[in-house]
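With one protein chain withheld, the remaining protein chains of the complex are depicted in position.
This part shows chain A:
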Amino acid sequence: MTLFAKQATNLFKTNLSIKTIAMTSLALIFTSATTMAQADTTKIGMITTLSGGGSSLGKDVRDGFQLALKMSDNKDIELLIEDDGRKPAKAVQIADKFIQKDKVDILTGIIFSNLAMAVIPSAVKKGVFYVSPNAGPSALAGKGCHENSFNVAWQNDNLHEAMGNYANSADLKKTFILAPNYPAGKDALTGYKRFYKGEVAGEIYTKLGQKDYAVEISKIKASGADSVFFFLPGGMGIAFMKQYSQSGSKIPVMGPAFSFDQGILGAVGDAALGVKNSSQWNKDIDNEANKTFVAAYQKEYNKLPSLYSSQGYDAANLILSALKKSPVSDKDAFRKALKAADFASPRGDFKFGNNNFPIQDIYVREVVKEGDVLTNKIISKGLENHQDAYAKDCAM
């Protein structure tokens, strides 16, 4: 090595070492600060769908969740949010990062059941809690239930079961049923058929994310059905309803709340007027918690909350209620506190069954116009204190 080069490296080294010391000390200050804070901070990782055709669902869950955190006096919660883009592989990646790098205590947020199946079973085995604000696949409610996995919304079949029950009471005898080919789609049609006593005029599974329903609509029109039951969440439902109303078909449609909820009624338009749909929540349920929620949500986001907003709000409040009783570090006590579901939900009273899925009332709603805004009003109770059909297979 030449002298010049040696000098240069020495200079570089000294420079570097000064920098290093400065940086290290700075880093030390920061880490000590964070470790101090970490002592009682709960870290929650939210994996949800914020882009693409399912984005309105994820955004509503996130907004409801953040609203509940904002309204609470517990300020020691750190919420990390990542967009899964409705891709299972991406959701798994985010979950790994949340668990291994960020060391979160609780995961939440997943909208779609195929993503839920990819993430939840392995996450809860690693000792993390999962609180689902939406996806409730049957596989996680029955044999695959887990003590750390909670669902604050519903088991996938529930809303569809209520519609099946409604179809009987409305004297519908020949329904055409339609859902995407993925876990929640299969749960949907199974749920409907479990309660529905009439004849099935036709049954179609479409591709998840399908945009063109011309083939299916032609089949529906030719089937001689007296009603159409469909489960097509997010953008799929909007595309279906727009194309259905163009097709000139007179057969009435019905479905779970997902395709007729606040977030998408505007895009569906007047084609949705009068459609019956089922939900565990609606903005006109008469209780204090609901009034507070609807008013606070409107004030914060300047729009009406959706079903998904209420589920995000409930997920956060469930976690907050458990944190009041026990820190998340005491896993057994925290789990017990979650299971108690000791908070006022806007939907009214509900409790967890043995499989950590809700036992609750499910309502039938109708799409109406209030002024210029399309919204829902409850017309009857579809199922009372309803528990899912898989709970008996759960060993807990």
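Points to keep in mind about this one:
Throughout what follows, a contact is a pair of C-beta atoms (placed from the backbone, for glycine too) under 8 Å apart; a residue touches a chain by one contact, two chains touch by 3 or more; residues count from 1.
Here, contacts and distances are computed from a predicted model.
The subunit not displayed here is recorded in UniProt as "Amino acid/amide ABC transporter membrane protein 1 (HAAT family)", chosen from "Propanediol dehydratase small subunit", "QoxB, Quinol oxidase subunit II", "Sulfur-oxidizing protein SoxY" or "Amino acid/amide ABC transporter membrane protein 1 (HAAT family)".
Residue in contact with the omitted chain (choice from A:40, A:76, A:199 or A:212): A:212.
From the options A:89, A:222 or A:396, the residue with contact to the chain not on display is A:222.
Here one chain is not drawn; of A:51, A:100 or A:329, the residue touching it is A:51. When the whole complex is considered, the residue among A:72, A:93, A:243 or A:326 that touches the unshown chain is A:243. Counting the whole complex, the residues of chain A in touch with the unshown chain are 50-53, 55-56, 59, 83, 181, 186, 189, 203-207, 209, 211-212, 214-216, 218-219, 221-222, 235, 238-239, 242-243, 246-250, 267, 269.
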